[in-house]
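This part shows subunit A:
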Amino acid sequence: MTLDARVVVRRGPLTVDVVLQVADGEVLAVLGPNGAGKSTALRVLAGLLPPDAGRVAVDGRTWDDVAGRVHLPTHRRPLGMVFQDHLLFPHLSVLENVAFGPRTRGASRAAARAAAAGWIERVGLAGLGDRRPGQLSGGQAQRAALARALVGDPALLLLDEPLSALDARTRLAVRAELRRHLADFGGSTVLVTHDPVDAMALADRVLVVEDGVVVQAGTPADVARRPRTDYVARLVGLSLLPGVGEGTAVYLDGGGTVAVAEPAAGPVLVAIRPESVALYPSRPGGSPRNAWPATVAGATPHGSTVRVELDGPVPLLADVTATAFAELGLAPGSPVWAVVKASEVAVYAR
Partner candidate 1 sequence: MRRARTPAPLLVPAALAVTFLVLPLAGLLVRTPWSQLGTLLTAPGVGQALRLSLVSATVATLVSVVLGVPLAWVLARSRARGRTVLRALVTVPLVLPPVVGGVALFLVLGRQGIVGRWLAEATGITIPFTTTAVVIAETFVAMPFLVISVEGALRAADARFEDAAATLGADRWTTFRRVTLPLVAPGVAAGAVLCWARALGEFGATITFAGNFPGTTQTMPLAVYLALQRDPQAAIVLSLVLLLVSVATLLLLRDRWLGRSGAAA
Partner candidate 2 sequence: MRRRLAAVLVTVALGTAACGSSEDDAGAGPGGSADAGLTGTLTVFAAASLTDVFTGLGRQLEEENPELTVRFNFAGSSALATQLTQGAPADVFASANPAQMAVVTDAGLAEGGPTVFTANVLQIAVPAGNPAGITGLADFGREELALAVCAPDVPCGAASEDVFAAAGVTPRPDTQEEDVRAALTKVELGEVDAALVYATDVTAAGDAVEGVSFPEAEDAVNDYPLVTLGAAPNAEAAEAFVDLVLSGEGQQALEDAGFRAP
């Protein structure tokens, strides 16, 4: 366990009280609506905000301990942080931005620049080191910010809505790259986001925070399958299935095939929202392009709907009304056909 923290901090009427535990190499997503206190918690981990109570320890070293009156200032914490709008220093070149951390942490000028140049290349910005941040596109700037955060090989990586300032297209590309870099990163990562796709695509575990408290925790799949509140159900129902795109078909790594509206190529993630999945007792007529046989693996009611977990070549989550659930006579183990329109399927590069 490298990050072991309980953060209690009061912000006006809101009291944030969350426990964050992240192992080496693990990515924890803190997911929640705006104003839930996610970023506040992240700022406490960074040391930018003193907690009102609790304790933050990384690799066994105490960074914050309110009872013990310990507060390690931000600049002495071996961490890297990526902000929503990159916050690259406008008066420095990209190379100088990335070399900033190694320099302040004592590296020689040459060593800092060499390390920075290496990371600039790794994030795909080779040749842009001399540019000013103002001359970069949004995606390039966020890549540079990631390089700046990772260059020192920090023990803890903090990502504060790293993709939300990007336009949809750039976001897909940067998300896929981020996923790769996170897989290579040996330290603990805490990702704060209000976008469930970020959480599902990037995180090993998800913490759903609402009004300052954790309402659910688990793997993305767990949380999606068994949402504990309406809010979580709405937020994290998405089924994400890895596969390889070929034209308008995606061959899933798990064996099934999904027809999609937009042509896709190479490794992708297929995303299907549970409310777009329809269930039938037998194969429906009219030969829909996406109709898969499945078995009911579990069912969780929330509100007036029931979230049904389906096993099969295409594992899915489906939201059906309680009435439909009863009429279909579904129970764990029941065979069922799942149907989804190709236009309801989203595809992300991975």
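Keep in mind how these were chosen: all candidates are chains of the complex that A comes from, given by their letters.
Please note the rule applied: a residue touches a chain if its C-beta (ideal position, glycine included) is under 8 Å from a C-beta of that chain, and two chains touch if they have at least 3 such contacts; residues count from 1.
Small disclaimer: the values here were computed from a predicted structure and weren't measured.
Asks: Out of the numbered options 1 or 2, which touches subunit A in the complex?
Replies: It is 1 that touches subunit A.
Asks: Which residues, counting only subunit A, touch candidate 1 once they are in their complex?
Replies: Residue positions touching the partner: 43, 46-48, 73-77, 79-81, 83, 87, 89-92, 100-101, 104-105, 132, 134, 148-149, 152, 158.
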